[in-house]
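Excluded from the complex is one protein chain; the other protein chains are retained at their positions.
Just so it is clear, A, B, C and D label the chains in written order, and each chain counts residues from 1 on its own.
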Amino acid sequence: MLEINFGPQHPSTHGVFRMTVQLEGEKICGLKPVFGYLHRNHEQIAENLPYAAIMTYTDRLDYVNALSNNFGYALTVEKLAGLEVPERAQYIRIIMAELARIVNHIAVIGFMLNDLGAFFTPLLYAFRERERILDLFEAVTGSRLMNNYFCFSGVKRDLTDANLAVIKKMILKFPAFLEEFEALLTKNEILCMRCQNIGILSGETATNAGITGPVLRASGVNYDIRKVDRYGIYDRFDFKIPLGQKGDVYDRFYVRVLEIRESLKILDQALTQIPQGEIINKKSLSILKMPRNFKPPVGEAYGRVESPKGELGFYVVSDGTPQPWRYHVRAPSLINLTVLEEMCLGQKIADAIIILGSIDIVLGETDR
Amino acid sequence: MTLFGWGVLKGMGVTFKNFLTSYFRKPDEGGIFTVQYPEEREGTAENYRNFPFLVYDGAPEKIRCVACGICERECPPKCIHIEMELDAAGKPARKPAVFDIDYGLCMNCGMCEEVCPFDSIFMDHAFEVAAPERQIGLVRHKKELLKSNEYFREIRPALASAIDQKRKAVEEKKKAAAQPASSQSSGGTGSL
Amino acid sequence: MNIPIEEIKKELEARLPDVKFRPVRDSLLIEDPEDLPQVALFLKESPKFLLDYLSSVTGADYLDYLESVYHLYSMAKKQGPVVLRVRVTKSHTAVPSPINGSKTEAGAVQGPRDIKKIKAGKVPSLVSIYRSAELQEREAFDTFGIIYEGHPDPRRLFMWEEFQGHPLRKDYQQEDTEVLETTDIAWLEARGIKVPDEMKEKAKALHAAGLRALAQKPEKPRAG
Amino acid sequence: MTITIPPTIRGIEFSADMLFVTAKAWILTLLGRFLPDWLIVLASITISGVVILCLGPLIMMYLTLLERKLIGRIQNRYGPNRVGKWGLLQPIADGIKMFTKEDIVPAKADKVVHLLAPIAIVVPALMIFLVVPFGERMTAVNLNIGLLYFIAVSSITILPIFMGSWASRNKYSLLGGMRTAAQMISYEIPMTLAVVPVIMMSQSLSTNTIVLTQEGSYDMNWFIFTPWGIVGFVIFFLCATAECNRPPFDLPEAESELVAGFHTEYSGMKFALFYMAEYMNAFTLCGIAVTLFLGGWQGPFFPSWLWFSGKTFVLICVMIWFRGTFPRFRVDHLMGFAWKFLLPLTLINILLTALWQFTSNLAAWLWSILILGVSLWTLVKLNRTFVPEKRHYLLES
Partner (left out) sequence: MPILEIAAKYTTYAVMAVILVFALGVVTLRNLFHCALCLAAALIGTAVLYVVLQAEYLAAIQILLYVGAVVTLVIFAIMLTEHLAGKTVRQNNSQSLPAIAGLLGFVSLLTALILKTPWPVTPTALQAKVLVMGLGKALMGDYVFPFEVISIVLIAALIGTVVIAKKDQPEEKA
């Protein structure tokens, strides 16, 4: 019996995540995740800030796709304060959030392949495509990762026609890249050997353990908040939810590939439907200019979005002051780790790494 | 049943194709994607934001900032420090005597730009800000933060021209207002 | 697809007559925390609601009492949320730092402040019913000090084991990392690290005054 | 002790083919003017030795550059191009970096063994160079048991890896060491057996003789152009990849699991030595593969050494290509692949070779292909884990 610390400094724990692993030979017979190495008490920081300023901190939760976090938080506060979002802004939000989903998914697949031992090739192919989207983010939001783009009842900057043309071009090119990517990966015997029937998670366990996102859908549970809550204007788009068969690592990997395809569909529809108009409600402009004058009515709201990692929830309690009384983030990265030990038991060490990779955590969100 | 090992070979085919295309294709079509940084540079988008800077019109003395302290209060990581300049009589001169930004703390969120009612603080495009020492080297004082409106126009033409027009309109309005009701200064309220 | 709170109320009253509860802002406040697992199990298994998915567990500090809030959804029926909440007094949990008054400018705290009605005690853990509560209850314990009884692994989640206090409580006071306390000096010296005499004297003075090295809120924002 | 003087000392021929041989002979005749005979023999050994000792590190240095360049291109980037033209001085910069780095020895390490391991690993790697026929008459030592020598020496390589992993007192190192041992022992067996057909056909263990038997019209009578040859070559090459711990068989140093495997605790020059051994092994193994199956230095039109280095270069590029493409195997799959797939196939291959030796004509071709096809099919069918499952994904609204 050998006890090994994976992390907090380890090449493939995706940050400063740490798990203590008990090994018997190469087999795992015990695994305990240890959290908190990146803990910065996000919630307390937020409770001392005006509502609009918290948006900048939500970027730093899941720093791979800040826009989904922005979306979730904006949605929650809008629910709390009863704000309306103009039509064009709704479309822009969907476009940006879906682009963020693509960014996240291809990055995850790339990193997972790196965990499998592919020497950076899939990762760099993925990053090549990600780069185009990040360039677009830079042009639109001003920053590549820490976008800080959404504001209450709208977005901060408009998508110009040039931006839209760039996105359109990107959508046209993306399937070719996916084809290439799949030719490199999905039928690869080594990858199939490594991923199939590894880290199986049954649908019931996943539901009970509150697993959400692609991990849940890979286990065959049809639950996508975009379809269930129909937040924003997701009810206007025609897209499908890919479901896995077995709930193993391969399914999680492939469900993500399919979700990218669905996201492309949504983007395509959004780009054709997007109307002209305001990008921010005139009434809410003052929130942007004077954040401390924005005082939502006393009450509470729980808003959630389908972030690429799973259900990202924000629980905000207002006491009528400029700062929230209570602000809580339901982090999918954290809760999806509940079943890590169960999935890893009896597998090899190498599998634990890819199981962790397939759950897709970002430490900024896990530890908050 | 597909041939065993076919997937592996197909993968090798993909990498080989990329190997070949890296020699004679353009970056967008599967060529080399690297930007050779110090020599080649990608142009930054107009909206790109890095660290804040202060705008002056014409000469550095004509600074737009009136040291109202809104950005100081709203800055989420609290990296701005402003002290009002006092004139001989000890009255506030509506000008900052000290304006420090700790680049080590700043997180490029752009809140200061959003809240500033005087269009004086904006996010810069310069990203090569390195200093040998964290405590002192990264704190920028007023002198280093001040940049001309021409520079602003150069890096963010659309926004700068919009703001120039707005300021002009306000100025003219002020002038028009000042002529009948002579010498009634109304301050530089250029907010939306 | 929201489930109207009245519907649940009606159903609960019919099926679980012993449980006392009242609606608070679109949610059900269960008066006695001990009833929580019963209610949760009922909601999970009743075919009408099938709330099989516990989305979020969190705490909140309302100065007089702590609240544990649960957001339940149904994956099978794709509906929700149903919000449950229980209240516990603070007294039973160890609070190391004295309450020097709330540091936030919070004025009106919502909800009636009838402390006498709130039963002092612990909240029963929901892990046996919803595994998703496992890490979230640990988090709530870590940040608020709400003790979840029957949790299989009741440790802190983010903070280290020796950490004192619960950082998200309104009465939590941050330590001043610049000033050392006597215990810190002892710890450092046990590891062979030299501590300047000046710091030692400061620590002694602090100790003599019976104070802890707490961070003061800065008068002026920090700048170079 | 009898050591024969190379026969070419006197009669010097000038041709591109014999370039290096001639150069050595010329130096030796020059020395012969004022040195006794027995010293000439020593000088001959020294010259060969020095050339090999310089060649090894040089090859390693430029292999790293080649690898980084090729993988860079595969990944659509440039690879090193800053130090010197096309990054040609990059290996030297790396060397300087390695030399000047702090040498860290863990506090609880077994210091002596920790120091010895990187030194010990280079020795067998260099020793294999002795029997590699770089060209016609360019084998450093023409041992009549060359092949056996190669197998024997390459089997020692496990020992230093063990030493390094054990002496580091690090759990990752230890796991890496265990994996190495298991992997190397497993892959040595199919590798050795894959060589057997070649020995059967050439009836010799000497690398030189093996190359000579592959002569023919246009010097193209290579063993790879026979069914048993191609199977043997593929198996040998896969095993060689596994032997020198290169992807997709790089489990001992699996970066994503074991940080760096057996050399986790090594830094500076010691680390460089491990690296050097790995790359030299890669080179020699490719060289041996060329010798055994690709006709060694045989080939039309070009000088022999060029043919040899060209073929070796191609094989090394394939190894690098592997690295740029594949994810890593898992331990049990790796073992399964060696024992359940490669080993039976080699045994069948040996039988096939025996058949080939008796009937060498079109019928033999057909028979070989039939046997190989059937055996491959059965092996794949028996090895369920290698066959990917077909998955069907529902798209629900």
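Operating definition for what follows: contacts are C-beta pairs under 8 Å (C-beta built on N, C-alpha and C of every residue); 3 or more make two chains touch, one makes a residue touch a chain.
All of these numbers come straight from a predicted model, not from anything done at the bench.
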item: Candidates D:18, D:65, D:163 or D:224 - the one touching the absent chain; value: D:163
item: Residue among D:143, D:196, D:355 or D:394 that touches the chain left out of view; value: D:143
item: Hidden partner chain, touching residue among D:51, D:83, D:98 or D:113; value: D:113
item: Where the unshown chain meets chain D, residue by residue; value: 1, 3, 37-38, 41, 110, 113, 143-145, 148-149, 151-153, 155-156, 158-159, 162-163, 166, 169-171, 174, 177-178, 181, 185, 188
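Just so it is clear, only the chains that are shown with their structure count from here on.
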item: Chain separated most widely from chain B, comparing mean CA positions; value: D
item: Approximate Å spacing (C-alpha centroids) for the pair chain A, chain D; value: 45
item: Interchain centroid distance [CA atoms averaged], chain A/chain B, Å; value: 28
item: Chain C and chain D, separation of their C-alpha mean positions in angstrom; value: 62
item: Interface hub residues of chain B, defined as touching at least two other chains; value: 4, 7-8, 11, 14-15, 18, 33
item: In chain C, residues with contacts to at least two other chains; value: none
item: Residues of chain A defined as touching chain C within the complex; value: 35-36, 39, 41, 43-44, 47-48, 205, 207-211, 221, 223, 228, 298-300, 302, 304, 311, 313, 315, 317, 319-321, 323, 325-326, 328, 330, 334-335, 337-339, 367-368
item: Footprint of chain D on chain A - complex, ascending; value: 2, 4, 10-12, 23, 26, 113-121, 124-125, 128, 184, 187-194, 196-197, 222, 227, 239-246, 250-251, 254-255, 258, 262, 348-351, 353
item: Complex interface listing, chain C residues touching chain A; value: 1, 25, 52-56, 58, 60-61, 69, 71, 75, 78, 81, 83, 104-110, 130-136, 139, 143, 156-160, 167-168
